[in-house]
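One chain of protein is taken out of this complex; the other chains stay put.
In this document, chain identifiers A and B correspond to the written order of the chains, with residue numbering beginning at 1 in each.
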Amino acid sequence: MDYTTLIEILGSTLRLGTPLLLACIAGLYSERAGIFDIGLEGKMLMAAMASGAVAALSGSAWIGLAAGITASLLFAAIHGLASITFRGNQLISGVALNFVASGATILIAQTAFGQGGRTPPLDGAARFQAITLPFAEALSGVPFLGPFYAKVISGQSLLVYLALAIVPATWWLLYRTRFGLRLRAVGENPESVDTAGVSVIRLRYTAVALTGVLCGIAGAYMATSLQAGFGREMTAGRGYIALAALIFAKWRPWQALWATMLFGFLQALALRPDVIEAMSPGSLTIPVSFLDALPYLLTVIVLAGFVGRAIPPRAGGQPYVKER
Amino acid sequence: MEKLPAWADLVLVPLISLALAALISALVVLGIGGDPIEAVSVMVKGALGSAYGWGYTLYYTTSFIFTGLAVTVAYHASQFNIGGEGQAQLGGLGVALVLLAVDWPHWSVALLAASLGAAAFGAAWAAIPAWLQAKRGSHIVITTIMFNYIAAALIVYLLVEVLRPVGQMDPATAHFPASAHLPSFGEIPGLSLVFSKQVPVNVSFFLSIAACFAVWVLLWRTRLGYEIRAFGKSETAAVYAGISPTRVIVVSMLISGALAGLMAVNNVMGESERLLQNASEGAGFIGIAVALMGRNHPLGVFLAALLFGFLYQGGAEMGLWTTIPIELRTLLQGLVILFTGALDTMVRMMLVPLFRAAPMKRIGGAA
């Protein structure tokens, strides 16, 4: 594989890793607060449909983004209601909402546009366009780093840069602020927070809402930036892969960046059968199906703990019952 | 929280949950410009209004019984098996390999062999997530979901590259030999008076009812069932009692996977008579709703599967004859899971005032 190809793949790694990163950080807020969220997938899907539809109707990617976040927040609110207020089973709630999203997105898109559950193709201001960073052109001649800057770092959509900025922001919020201290505490031992006179319920709803916002951005990115419009089941398991990345990252923001980019790299590679073929030994061809399954296989391997063991937040998944 | 009488918990809670899910679905139908009343009447007419409709309803019911039982058995061992879909697809592979291997003398022999193949492949597909859960603590919910995706990719690969007969365009196996044809209800003496020949419901319906009974016996009459239920209620106590967690997790998941795999006898052997892509058509996921709605009891699973068979067939008719997209089924299914599995406390709280007047048993005391 030559350097130009590598640069291409890395650029596409960043593009494909971004929704995983956003969803992974989304899951981080929720799980750090002690709420499991299998429903990242459904929230992303809802957001993708809502943003795709609204961007198509309004012609504005920004209004689409707002619609995506709203749709995702609605689902986050239901998940919060089920897991925080009614102390239901968080796993089942997430799974259920994924089905609801799967049905509702097609139902709405089909009714609104009659294009087999897709939203109309987006162009112009209805999409987040690539942004060329300063000096990208001028520096592209610099050996090695030049093309990397021009083709990988530069030329991404605004939402990619936003996602990258969210990583340090999350780190700062988590470890340097009062909110972060309380958030981490409520996922470890909600009683410590409750007896300190801080509302467990409000903290957890806040975390779930943050999850909703970030999943909303992730979904909107899928429909208005990565692709030009919403298509059936377009998230294709990314919500689950993000969860695996979160475990891989041991619930930490910087590690989440590396984990999601690794998975993004794999997805980028799966899109380049030519590269795979060139790298395959001898006459052995790797079937496309295998590349499709590779991220899921890797997720299983990660979950199996063969690559680093992780201790989840202690109170994760358990509804908080106030009891002496 | 105040307690409900046991019968209300068993019967009323699922029914109210269903009513809520239906209500929201009706609102969605209204929202997208449809007519819920028309939708319901089309569904009832299409699914229950004729022997032909019943033939499909019971056909879907058969599949959902198997996948619902699969979720139930795992659930009693506190394992949430979301992998029914992938296990059912692998079950289909097992059926296809068995039936294509030899020319079977009689459908009954073929049924037995295909059942074994389906169960074995389904169980094998559940074995890895089970082992990873038992030995490595990998969350079974996520691994089984991953295995659904991997199963889909595997089946596509096999159908496109390996099992597709030369010269055939569509990714599918060859047709099974005619000797392996399962009698449909239209071909069974007696039943054929009611059903026409074309209905897909077939003898595997009886197999699914036998499976209900077998699961009930397993869970409530055998040592293994006792151990599964004990482990599912309290892992620490089970270990104290000398019950091996690894054994319970793996064995219950093998049974669960086998049941999900057995579904293929109905759809692959009984209906399509060759293995197609995505043969299970989401029945593995509907099993979750069926199990939750059926309160994880085989009798409940049977009733819930019947209900979902109706919804599935009715939904298909609705998609055909009204402007409402067929995906309403998925939405309804998700809502049923949400209300019965996650918002059940809310449903109970709605019911409590109704029972407040009645005298109540002592509630678990303070301290």
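Rule of thumb we're sticking to: a contact is a pair of C-beta atoms (placed from the backbone, for glycine too) under 8 Å apart; a residue touches a chain by one contact, two chains touch by 3 or more.
Keep this in mind: contacts and distances are computed from a predicted model.
Missing from the rendering is one chain, named in UniProt as "Nucleoside ABC transporter ATP-binding protein" (options: "Phenylacetate-CoA oxygenase subunit PaaC", "Phosphoribosylformylglycinamidine synthase subunit PurQ", "Phenylalanine--tRNA ligase alpha subunit" or "Nucleoside ABC transporter ATP-binding protein"). Among A:I9, A:A26, A:I84 or A:A185, the one in contact with the hidden chain is A:A185.
The set of subunit B residues touching the chain not shown comprises 2, 217, 221-223, 226-227, 229-230, 233-234, 236-237, 239-244, 360-367. Contact between subunit A and the absent chain runs through residues 175-182, 184-185, 188-189, 191-199, 314, 322, 324.
The criterion applied here is as follows: only the chains that are shown with their structure count from here on.
Measuring from the averaged C-alpha position of subunit A to that of subunit B gives a distance of 30 Å.
By the touch criterion stated above, subunit B contacts subunit A in their complex at residues 28, 32-33, 80, 82, 128, 132, 136-139, 141-143, 145-147, 149-150, 153-154, 156-157, 160-161, 285, 288, 292, 323, 325, 327-335, 337-338, 341-346, 349. Across the interface of their complex, subunit B is touched by residues 38, 78, 81-83, 86-93, 95-104, 106-108, 110-111, 117, 237, 240, 243-244, 287, 289-290, 292-293, 296-297, 299-300, 303-306 of subunit A.
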